[in-house]
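Before anything else, here's the structure in question.
Apart from one protein chain that is not included, each protein chain of the complex appears where it belongs.
To keep things simple, chains are lettered A and B as they appear, and every chain counts its residues starting from 1.
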Amino acid sequence: MTDRAPDAIPAHVVPVWEISPLRVWVLARATFVQLVRMKVFYFLLIFAALVLVVAGAGLFWLPTEHLIAIKRWSFGAMYLFTMVYSISATALLLPRDLEDRTLYTILSKPVPRIEYLLGRLFGVLLLNALALAAMFLAMCLLVAWKMPSVEKQLVQELLQGAGGEAVSLNEVNQAKADAARYGLSTSLLWAVWALYLKACVVSAVTLFISTIASSSLFTIVTSAMVVFIGHFHQLILDFWKVNETGWFGGLIGRLLVIVFPNLGLFDVVDEVITGTELTLGAGLQLTGMGLFYIGLFVLVAQLVFVDKEL
Amino acid sequence: MNRRWRDLSRGPALVFLVLLVAGLVRAPLESRLLRDLRQAGFHPPLRGSSALQEVGVQGMMGALGGLRYMVSTFLTLRANFHWEFQDWENVLQNYRLVQVLEPRNPDVWITGAWHCHSNAWAWYLQDDPAHSEVTRRLLAREWLERGKEMLRQGIEWNPENPWIWRDLANLYREREGNLCEAAECYRRASLTPGAPDFLHRIYGYLLAQCGEHDEEAMKVLRGIYDEGLEVLRRQRVMIWKPSLIVEMRKLEARLGVPPESCIPERFDAEGFVIATPLLPKESLPIYERLLEKSRGPNPPAPDPALATIVARLREQLDEKSAVP
Partner (left out) sequence: MESRSHPVPSAAQSANPPAVLVEHLTKVFETSFSRAKVSAVADLSFQVAQGEIYGLIGPNGSGKSTTMKVILGLVQATSGRTEVFGIDSGKVGSRRDVGFLPENPYFYKHMTGRETLEFYGKLCGIHGAELRARVPELLATVGLETAADRSIAGYSKGMLQRIGLAQAIVHRPRLVVLDEPTAGVDPRGSRQIRDLILQMKAEGTSVILCSHLLEQVQEVCDRAGIVSKGRMVLEGRLEDLTQVEQQMEYVVEGGAPGLADEIRALVERSGARLVSSGHPRTTLEKLFLETTEEREPVSGGTRHD
């Protein structure tokens, strides 16, 4: 059997600077429109209903509890939305294009394969961004609306806590500052940004897997597994420090940690909700890590896709 | 062989290699990020003793991913539902789950324990229709212990939170009358980072009231007093609370402090301002009540020092109402 002709090897590879942002945008927009026409935004109605129920229900004893619940359910819904859509929307795109042979017509245009991948990815990211922004905004409005009652509660608690004695202004201010940690903060913005970054990474991972897989179902299942394992990173790492594992277990664990993305790293929402501050430095590092992962998985997706037989 | 090998080296093997290299490159970056995040209070690490137990908890968290907090609020709701029907066992069970899900949230320990040591406790003492008086006392006692235990666990998970200590202290003070233990808890609370000042103050009061550590109590209260004196001299602002005067007077009497070292009867800084209490109109009655309480049997007159302060507070209020 003859070897592949040498000049056929650099197939479809274009230098990065030849990627046309305009074409990527055309593809991304088409992807976005495609997803929107699949009626994904109906989820937002469910979200609105859920959050309003949580916000309006007199189910909570304390305003602080209530506020935390609003934030948690909002963030929980955001998380659910971004994860489900990042995986399923991305998994639908490429395998379906392959199956429907729409890829033939797209890639027979002067469209480098990397542009196709980027366009698909950005379409999903755009969808996630808009949906997250809408949900976040809704949550902020609710929180702002509920804030006064929290301040009142905390000052009240202070009065009771000080042992039947008047408290100083200083202490009142302290209580108010304490109330602020239940309210809106820049950390909350970081939290939603981290959530978004994680969703982007998951989309990129799913895109990569969809280049290997031939069916949407396989892509969804595999991506869900990767996302699952990605949350165990910290556990595996910490486990080593306190436990002796055999060389085999150690090797497997190490490999998992090295090859799989560390998605748990982006889970800062929970602590932020209860008032922990995320510093600018950590936020930027988190952003860098997210971009690194996205770049990495786009790269490997391209490595697989560039040679793929359609 | 050639082609097969080359295909392999360009396909899966290359991808694996890239992922491997990227993993090695990002490892140090990631551990630095993790360190920074941990410093800021995120991603708490495993702690030695209860490591294995935590692996279980964290494993569960991993499994639930970003949804665990939704689950836990749901469980809180369920607990509140059971509370409506005084179904204390179920309230407890739901809170235990919530605490497994978010052990680092002090609120879940405080609220869970509050259901035990206050709600269930009171219900068994007063409202339980099913049991005899003796049994009810026993049951109430049992729920009190559960609450106590829960607070202790909460402290283990959140050693830097003052409020769990505070609740434990109040439990000792109000339910058991154990002022010494309560004082100790306030001391621990006041040592946590960022604890408000009044925790230290109440520690001093309780230490004074418990009667077993008078000298230690005197030292603590004297410290607060001296600090306030400094502020009074420098800024003509009175930051003492009336209880400080009341408790110190009692200690002075018990310890037999010579008159020259006692709190003076009058403060020479004329026209000082009393650090604006939260709501001056509301705090005046509190001050007056304390003044009334300060009437010792011998002589049966209100404490003169406290009287000066209250007089000054009245003046201050008049000055305020004069300026609309």
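Basically, a residue touches a chain if its C-beta (ideal position, glycine included) is under 8 Å from a C-beta of that chain, and two chains touch if they have at least 3 such contacts.
Computed from a predicted structure; not experimentally measured.
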What are the shown chains in contact with the chain that isn't displayed? A
Which residue of A:34, A:88, A:185 or A:215 touches the chain not shown here: A:34
Residue in contact with the excluded chain [from A:111, A:175 or A:236]: A:111
Chain A, residues in touch with the chain not shown (by the definition above): 1-5, 7-12, 14, 18, 20, 22-23, 26-27, 30, 33-34, 37-38, 100-112, 307, 309-310
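The rule is short, and it goes like this: only the chains that are shown with their structure count from here on.
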For chain A versus chain B, what separation do you get between their C-alpha means, in angstrom? 35
For the complex, give me every residue of chain B touching chain A. 2-3, 6, 10-11, 14-16, 18-20, 22-24, 26-27, 29-30, 32-34, 36-37, 40-43, 45-46, 48, 51, 55, 58-59, 62-63, 65-70, 72-73, 76-77, 80, 102, 104-105, 107, 111, 166, 196-198, 202, 205, 239, 241-243, 275-278, 282-283, 286-287, 290
Chain B-facing residues of chain A, complex: 1, 3-4, 54, 59-62, 64-65, 68-69, 72-73, 75-77, 79-80, 83, 155, 159, 161-172, 174-175, 195, 227-228, 231-232, 234-235, 238-239, 241-243, 257-259, 262, 264-265, 267-271, 273-274, 276-279, 281-282, 285-286, 288-289, 292, 296, 299-300, 303-304, 307
